[in-house]
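Note that this complex is displayed minus one protein chain, with the remaining chains in position.
On to chain A.
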Amino acid sequence: MRSGRGQEIPLRLELRGITKRFGDLVANDHIDITVEPGEVHALLGENGAGKSTLMNQLYGLLPPDEGEILVNGEAKVFKSPRDAIAAGIGMVHQHFMLVPVFTVAENIALGAEEIRGGPLGILDRRRNRRDVLATSTKYGLPVDPDALVEDLPVGAQQRVEIVKALTRDVDLLILDEPTAVLTPQETDELLAVMRSLAETGKSIVFITHKLREVKAVADRITVIRRGRTVATAAPDTSEDELAALMVGREVSLEVSKTPAEPGREVLKISGLVVDDDRGVRAVDGVDLTVRAGEVLGIAGVQGNGQTELVEAIVGLRAIRTGVVELDNESLAGMSTKKILRSGVGYIPEDRSLDGVVKEFSVAENLVLDMYDRPPFGNAFKLNPKAINESAAERVTQFDIRTSSASATVGTLSGGNQQKVVVAREMSRPLRLMIASQPTRGVDVGSIEFIHSQIIHERDNGTAVLVVSSELDEVVGLADRIAVMYRGRILATVSPDMPREEIGLLMAGITGAEPAGEEEAE
């Protein structure tokens, strides 16, 4: 079931006046973009600028309210991804669209199965497999057709996604935030793949908010801000200029801070072992110390035990063995409530799941930690007056952009929701502050603010633990960096260490010993 299009005609895509509204919010406001054949076209914009919405319309997942999509000059209406694929457009989603319990070949075949036996539709696995291998060799993207997807590392899963699109003979490939889950080395490999695909005549739309990658690979850059195209730039535009276009004003990419003055050891972890939800070991003997007045950053690709480590510290996850001490007092077995009230601030990685109650107002969310303590209330009732006064104060202090403190948190933007979490967690007297992915899904303006708050907390003598899968963020904030890989701290390094070396560590390559020892898994 190939798309049946002639493969040789290069594809030229034009979006004219695409507009998409969700209620009052205009996600895309008359966007015009042209993608030439063989071009890597970067779509640069902050989280929430409307890039993914735009691409979902192009891929037939969302109908546009206005505007047209032209493929080789011909107006097309995509009612479903099926139509988009038939027109030669493929997409690699930010969250992989792969069935974990299927093999690579099955995932690639799905929706375009080679069949025999006519109406019975019996799968022709041999032909499917052969197609996969053919695409894989043709484009130099090695995949094992018989491997189960869930057993593959993310980088390999992404190759499967790309092969999946290419097997369908697409001529234009949309890559939505493809580097978010990759190590720096895997990212470089992907950028090389993008270049070589472009050389074979395929067009690529590369969605990202990372300036470095855009500059490395793009032929042209379209910058989107708040649903509008603000500029089309050449790749030799400087990073500062691009950032300014993206955010709409000059931003400082560097986090400004003075050298740390570390004091006593506040958090001490030794030999910590923690299991994940499936009972598989996630944290495998971690030793860490965080001192008062310093930021310890944990760098690592997502899913290497960072989540479980943080959850174990704040008492959300059982400790198998090992010691976690706050000022020499063991936290093991204490309830999360008790741990937080003994002076631990916690910004969870998934804001909407663990950080805020979206249906509650801003004021209510701001007292989730202290609602049963004076002045906000006692064991039997709340004190609305004190709650509202404190909320009004903190809304100003933390620059939370909301219509009022009684608005529900769900109506706020991601950045402002995060500021609610930060405001709540930093209002208690703290000894230890844990910030897990503190700026995920947050606009650049809020990132700056949150970073400065974290540094402010450090300067007040709090021990700060920052966990982030964005290496730039860790490097910017941390005074020391611990690199986590497969549940272990591979090394603790200075933020001045070259990015590439930290990247190698994130990929589990320590240099001191050969990389073969982890093969047991």
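Everything below uses one rule, namely that a contact is a pair of C-beta atoms (placed from the backbone, for glycine too) under 8 Å apart; a residue touches a chain by one contact, two chains touch by 3 or more; residues count from 1.
What we mean here is this: contacts and distances are computed from a predicted model.
Enquirer: I notice the complex is incomplete. Of the names "Methionine biosynthesis protein MetW", "NADPH-dependent glutamate synthase", "ABC transporter permease" or "3-hydroxyacyl-CoA dehydrogenase", which is the UniProt protein name for the chain that's not shown?
Expert: In UniProt, the chain that is not shown appears as "ABC transporter permease".
Enquirer: Which one touches the absent chain: A:H93, A:R159 or A:R458?
Expert: A:H93
Enquirer: Considering the complete complex, identify which of A:E66, A:E150, A:E359 or A:E500 is in touch with the unshown chain.
Expert: A:E150
Enquirer: Residue-wise, where is chain A in contact with the chain that is not depicted?
Expert: 56, 59, 61, 80-82, 85, 91, 93, 96-102, 106-107, 109-113, 115, 120-123, 148, 150-151, 164, 275, 278-281, 520-521
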